[in-house]
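Only one protein chain is missing from this complex, and each of the others stays in its spot.
Chain nomenclature is as follows: A, B, C, D and E, assigned in order of appearance, with residue numbering initiated at 1 for each chain independently.
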Amino acid sequence: ERTAPTVAVPQVTICRRETFCAAHRMNSDKLSPEENVRTFGKCNGKHGHGHNYVVEVMLRGPVDPVTGMVCSFDSVKQWLQAVIVQIDHKNIDLDIAYFASVVSTAENIAVWFWNELRVSMAGNAHLLHCVRLYETEKQFVEYYGSTSHL
Amino acid sequence: ERTAPTVAVPQVTICRRETFCAAHRMNSDKLSPEENVRTFGKCNGKHGHGHNYVVEVMLRGPVDPVTGMVCSFDSVKQWLQAVIVQIDHKNIDLDIAYFASVVSTAENIAVWFWNELRVSMAGNAHLLHCVRLYETEKQFVEYYGSTSHL
Amino acid sequence: ERTAPTVAVPQVTICRRETFCAAHRMNSDKLSPEENVRTFGKCNGKHGHGHNYVVEVMLRGPVDPVTGMVCSFDSVKQWLQAVIVQIDHKNIDLDIAYFASVVSTAENIAVWFWNELRVSMAGNAHLLHCVRLYETEKQFVEYYGSTSHL
Amino acid sequence: ERTAPTVAVPQVTICRRETFCAAHRMNSDKLSPEENVRTFGKCNGKHGHGHNYVVEVMLRGPVDPVTGMVCSFDSVKQWLQAVIVQIDHKNIDLDIAYFASVVSTAENIAVWFWNELRVSMAGNAHLLHCVRLYETEKQFVEYYGSTSHL
Amino acid sequence: ERTAPTVAVPQVTICRRETFCAAHRMNSDKLSPEENVRTFGKCNGKHGHGHNYVVEVMLRGPVDPVTGMVCSFDSVKQWLQAVIVQIDHKNIDLDIAYFASVVSTAENIAVWFWNELRVSMAGNAHLLHCVRLYETEKQFVEYYGSTSHL
Partner (left out) sequence: ERTAPTVAVPQVTICRRETFCAAHRMNSDKLSPEENVRTFGKCNGKHGHGHNYVVEVMLRGPVDPVTGMVCSFDSVKQWLQAVIVQIDHKNIDLDIAYFASVVSTAENIAVWFWNELRVSMAGNAHLLHCVRLYETEKQFVEYYGSTSHL
């Protein structure tokens, strides 16, 4: 839909940061109770715990010569909010069907965000570059999508 | 145990910051389900949510002329850890007896911290000056103890 | 509206943090152009500059024994938003009548916030305790209202 | 100028962070007033707004075996300051010629920084690896230069 | 020097934040080597360690009706820099005479800052309200001066 530029158009990564609050418990139905304790330690506590998660979503693409934007931050915010509304102020394991059988590790939540964002971004999904998810101030993960699968 | 200074000894406030992760749900047994939803909104979600809480504990007292300290930060850390171990990676409402009938608002958690710290600090409890509790990046409370009661 | 407690009710300070973006220029119509340059330096630049301001509003009052709150953070957010909407993504000097003849220093913006908040808080204005305003990461001001006037 | 090492020299990325304050308005002379409002929303406000921008400049190169540095942080600071002095406490659209006809989006400001840094770095410009620009706490962009053009 | 206002002039606290890097070792010449180890733990390490200190200096006074300022942030910066230059990139114990016989705890460094600031502020020293000193992200102290002596 954008005519090919005669000069090089810069490719830029843009990032939007949001936060959400959720409860979860790390527990795998493929492990015994003892193995779960050994694997997840205090994160396997019976009644769960929770986090103020921070999610940073990165899009990568050419800068539109008319608007000066890869795409508007308002759009990114809306695509992101469409996913966050499913997880904010929720219990990840009990309130999101996907996590009924998938352990709610930061890794798996990042992959879930990636997949949900591709849905909410629809025709712009090709711009999605990275999902960075902070579980605490000291721990975060990054997922760059299926092109980085092993 | 400290001999009276012939010159004025400076009084200093010292602060130690720690973090903990916990799940909770804001729900009052003195309110009907409808009133709870109206009062607490999404914080009343059935399966709860959670936070990375930040607690800052402030002590205030004279600087010891020999050690140059109000008291050692290691002591403050230990007094604080004795309280944090009760709440970290827990469900506040289900795992702490005090919150069975007390709503786990930031205000009430700060008051609980104050009371528990006075126990863990024992003979040093008179030094306790303030408990500041961050629930999120955007919300925190401060409690200065019973001397500031109405 | 709340019955007098027979036991002491803890008094707690609660704080809500928000951000807004605005342009301004420091220039006093009571000073000559030369005095303005001498007084305000690069902040007096002809076409103005701008900031990501951070405002922290503190309320102080008794914790309601039923809800466990001084008042809901959602209310604080709404009272604060009613003020922020007047200044966010604006030119402070040109878009807010108050600053037509008042220099838009951090001090004066904090006082303006205090006064506007008292209006938006209406019957709850007595709870207002402090307005803290960050102009940059390195500079902020605090205003505790008319009770702290000289 | 550096003799070829007989053993592998580690290649390291070094980053320097600085801040600056500026006003701007997002408005494209290629769009009608209505299109500008639709495209840029509140960022198109008539009298502009502003930000505390954060710029992180990354250089990438071999670690000098004598000094232990890719290059001194003082040099990076000076190269960066030579650019920042043009934009700090300015109105980007009115005070920088480049932005007379280019919309002052974060994307375009990052590209401008890259180009200006290549000038101030002169013979060291080949070390320039990335410009990261934060417009707010929640939004930033990254530009890796012409080698990443589409 | 300022004429008495006929209406109340708001009193505001202003704060400037700066950072500095220094080495130190916690060791009291009033204690034996064993007592020093017991009192200061790893902070008593033989060759010392160091910190990126953050100092926040608060001034409190009436807002000048002409300039809208308690005093200019540039002045505060200069008064503060006159003190920081003595400690930045230094070994506190070996390079500052005051600390030859005073343990370089955060408490004592805050008191030292207070005293040095009163000198650099000269006729404005009455405005000095508080020195807050961060030793690490998790530990800070506050000193409000001799009026808060015991």
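Everything below uses one rule, namely that a residue touches a chain if its C-beta (ideal position, glycine included) is under 8 Å from a C-beta of that chain, and two chains touch if they have at least 3 such contacts.
Remember, predicted model here, so these are calculated numbers, not experimental data.
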- Query: What chains on display are touched by the one that is not shown?
  - Reply: A, D, E
- Which one, E:C43, E:V83, E:L117 or E:L133, makes contact with the chain that was left out? E:C43
- Query: Can you list where subunit A touches the absent chain?
  - Reply: 26, 28, 30-31, 39-41, 102-108, 110-111, 137-144, 146, 148-150
- Item | Footprint left on subunit D by the chain that the document does not show | 8-18, 62-63, 66-70, 72-74
- Query: What residues on subunit E make contact with the chain left out of this view?
  - Reply: 19, 21-24, 42-43, 45, 47-52, 88-91, 94-95, 136-137
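In this text, only the chains that are shown with their structure count from here on.
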- To reach subunit E from subunit D by way of touching chains, what is the minimum number of steps? 2
- Task: Would you identify the chain whose Cα-based centre sits farthest away from the centre of subunit A?
- Result: E
- Please compute the C-alpha centroid of subunit A, do the same for subunit C, then give the distance between them in whole Å. 34
- Query: How far is the middle of subunit A from the middle of subunit B, if each middle is the mean of its Cα atoms, in Å?
  - Reply: 32
- Could you grab the centroid distance between subunit B and subunit E? Build each centroid from C-alpha atoms only and quote it in angstrom. 27
- Query: In subunit E, what residues contact two or more other chains?
  - Reply: none
- Quick one: label the inter-chain contact graph as line, ring, star, complete or other. other
- Task: Would you mind giving me the full set of chain pairs in touch?
- Result: A-B, A-D, B-C, B-E, C-D, C-E
